[in-house]
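Structure in structure tokens, see below.
The chains shown are only part of the set, and none of them has been moved.
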Amino acid sequence: MTSSLSAEELDAFLESLKRLLADRCTEGDVRRLMEQPGHHDADLWARLSEMGVPGLLVEPAHGGLGAGPAVLERAMEELGAVLAPTPILSTVIATALVQGLGDEAVSARLLPGLADGSTIAAVALTGPAAKWTAESVAVAAIPEGNGWRLDGKAAFVLHASAANLLLVVARAPDGIALFEVEAGAKGMSVAPLPAFDRTLDLADIGFEGVAAVRLSAPGDGWAVVEQALDMGRVALAGEQAGGTRRVFEFTTGYARDRHQFGRAIGSFQAIKHMAADLLLESESAISAARHAAEALADGAADAPQSISLAAFACADAYVRTTADSIQMHGGIAFTWVHPAHLYLRRARADAQLLGSSAAMRERFVQQLGG
Amino acid sequence: MTDEELIAEVRGWLAANWNPRDKVQAESFGRSPYQSFLEKVLAAGYAVPSWPKELGGRAMTPAQGRLIEREFAAVGAPGAGQDRHNLWANTALAYATPEFRDEIVPKLLTGAVGMCLLYSEPGAGSDLAAVRTRADLEGDRFRVNGQKVWTSGAAIADYGMLIARTDWDVPKHLGISFFFLPMKQPGIEVRPLRQITDEAHFNEVFITDAFVPAANLLGPLNGGWKVLQTALAYERSVMGDAARGPRSGKGSPKGDGALVELAREAGVLDDPLIRQEIAQVTAWKILNRMNNARAKAELKRGTSSPIMSLGKLAMSRILHQEARLRTLLLGADSLLEGPDHPRAEDANFLSLNAYFTSIGGGTDQIQRNIIGERVLGLPKEPEIDRTMPFREVRSG
């Protein structure tokens, strides 16, 4: 385990997090939030913030725990296991963006709020092509007076409803650059999107001559964005791995308990063998997510490759496990009141965010030298 | 009577009695808005032509029956061929007492009563013989208590075909009885069941001290398992292809080229990966059609073809794979739902509703057992609960 926490500290931290989530993020809570606009639980977020979850990546000098990606990934496993609806993913990406700028003034201004949870960030990253690549960026930035103006469209922006900080990745004359826009700035239209995963706060944001402050230095800033996306992918992989494992656990539990034909259904090979195959999926997802996080924490040369691998391996494992879980449960999981479909919805969403499995496989092959 | 004469007769009758503009959708759960027409169909002997005359038939051959059906179908008229298709009437015919049969069958054939199925329970899904709903004889009626689930049409039904346990001290298959349970009575509560698709096509039915006359028993007391098998066989032969495609239909071109069109609209038709997937899913659909056509061609009258049993399994694979492909086609757009995003709505709906086929009416796993055992002659698994008294069986 590569982190600034000792193994004991990590265990204790995760244990507290689990207790908090068991208490404050039950299935009932998740379902309640699904029905509320924005799906944001300010109370849960405040408690997570007290524990330091939003600030895991932020160095202590700026108010965070400075625990690094490996601990973040483990925390995401716990959040993913209970489908916690939080703005953590945006927070992670925003934090990594700000840190990637290497601008002490910006860091000092933005990181403390991100670390203590008082700042909820939304990041306008991709345009309607929605590939989370430089080519997909569909907001243009033009210098205007002392500042900049933004025009264009950002799609699938996460957590925009609850956000009080908006970072925008836009195409400036000198390349991709990072901008900050005030909440409710003139010319900006936030259109919430109905998401299949009803815990997800998604929006399209339109920019028409929106005044913005440029945060990044002159020159093409895509490398900073890609690094932040990779940090986001590590967090997402953790969420997927944690969700996969939880679904696997309650599904095998059901297979042990549910009796048909006078036998536990898990005694039938059809179910037993699906479970064995899913154990491989589940454990591989955990391995992939943790390895990627540790590689990133260590600054290993193969970290980007490990992240690509984790991205598609965890996405696919989560989708497959949640899909098979419904089949293994039978009729009960075809009902709305059963949680299986909530995880399937999340798995399908996670498989699209920050780049598809197919795109991540393609990136992986390139990283293998192909 | 020659076939030509029969055709002429039916055509003449339809011309006199049926207005093609009245065309209706087939209604499988009984009560019909066309009762008066259906009464005429029955009176003319077209409803159940192969049945004996005293039951409303004309003792015709199945081939003659199909001629009549074809004529009715040609003008969109309902009511013919119920000797092949009417689950309820056939079951009653085979097993009801003469008195109850004579009372109920005409109502079933004319859509005068609505029906529902009270088979599955929360603890008895794949394993129907494990039902725990109980029916206890009290004088000339049974008192019924229990819970049923996955019941379509329960809210409007007049009767439910019910399996309930009437003996707890014998092996599970031997203590079940089959009833026509009156649904319009206190003690029956119907609650819509919300599905993962956010629809509610089914209900839960809570039965608390409801009553069914002993006369409504089908088959012998404790002989309900055999009645159920007959009813299920009818159901299977009627169900055909119950799989539903995408919900909105807006994002869904039709025909063998549908997925090609969808990919073209999504701007990904040049993606070689997607092209291969389109080929595979489209091929499976066409192959399923070919298999069904071959099964029908090979079908000797009254016997079922081995290929027939594959349709549901094949359809399950097609639906799940099409859902995956539609998701792949859409990419991030599949994050959405709702009427403004019909293609995403379709992909997501299908990804959930595919389980209706892969779980409903027997999971794929049960279906593979059935194919392996009944079609391929592979031995059954040891059944540990086949002989022990039901009281001792662990279920649920």
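Per-chain numbering from 1; labels A and B assigned in written order.
The rule we apply is simple: a residue touches a chain if its C-beta (ideal position, glycine included) is under 8 Å from a C-beta of that chain, and two chains touch if they have at least 3 such contacts.
These figures come from a predicted structure and were not determined experimentally.
In this entry, the protein chain formula for the full complex is A x2, B x2.
We adopt the following convention: only the chains that are shown with their structure count from here on.
Remark: chain A and chain B have CA centroids separated by 43 Å (rounded to whole angstrom).
For chain B in complex with chain A, the residues that touch the partner chain are 120, 122, 124-127, 130, 149-150, 193-196, 198, 273, 320, 327-328, 331-338, 340-341, 344, 348, 351-352, 355-356, 358-360, 363-365, 368, 381, 383-385, 388, 393-396. Taken in their complex, chain A has these residues touching chain B: 130-131, 155-156, 193-197, 200, 202, 258-263, 265, 268, 270-271, 323, 326-327, 330-338, 340-341, 344, 348-349, 352-353, 356, 358.
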